[in-house]
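Can you keep this structure in mind? I'll have questions shortly.
Yeah, one chain of the complex is gone here, protein chain that is, but the others are all in their spots.
On to subunit A.
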């Protein structure tokens, strides 16, 4: 006996409430945000005038927005490269029979579970010119390396990069550790029997087989660092001057400080496009090198 077509479809009607909620909470705001990007809406009840591409033209002519775009790209690329390399290094180092490996894994992963805002306040204090970091450097006889970490525009962006990497490198390490667990021991043993040294085995066996993990790591890191907000907002507020201003921060300031919701939506759209473009290029590039056992 078969159920009638209408009875087969009946359970799907119970999806309607969830779809309605999803539509109201996600789909509608997303589309509305995209539409507002083409208006001069200031948040008032009077509505908005359609201004076409004027907001995007204004972004291109706004030196602050272009500085934010440049900072965003530099920060994202730097965080992705440094975090991936360091995370891989930590994972390889701790994928050994080291007695303290579990303790070390926990310690390195710990910052990743803390809220970024807390991390921001913590490092804002640590990086004060008279703060603990410069004090430790001075006590080690490295006072010449002491910096105005968050107050010097030539250093501040790199300080933010360092803090973000410090917080998230543990997560990268965990992903790589999972990848390393998936590499059959026999492959490395066979390569060793064939005379391959550690470096040769790393290049010829481990890294190629870790490419799927690398794809995940680079994707997650790139996307999260392109839209970074919390740490920058707390530690520098985009300063000194515009040295650490990112697109997310510009988006926030334009909407909630200046009341330019239309312009802010345009910045958000640019950021979305940027994230999508970077993600697509990166996925295409890394997947090409993926090999499977």
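One rule holds for everything that comes next: a residue touches a chain if its C-beta (ideal position, glycine included) is under 8 Å from a C-beta of that chain, and two chains touch if they have at least 3 such contacts; residues count from 1.
In this section, contacts and distances are computed from a predicted model.
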item: Chain not displayed: protein name in its UniProt record ("Copper oxidase", "MaoC family dehydratase", "Carbohydrate ABC transporter substrate-binding protein (CUT1 family)" or "Pyridine nucleotide-disulfide oxidoreductase/Reductase C-terminal"); value: "Carbohydrate ABC transporter substrate-binding protein (CUT1 family)"
item: Touch criterion as defined above, residue of A:37, A:76 or A:127 at the omitted chain; value: A:127
item: Interface with the unshown chain - residue positions in subunit A; value: 4, 6-7, 10, 13-14, 16-17, 20-21, 24, 42-46, 124-125, 127-130, 148-153, 156, 235-242, 245, 253, 256-260
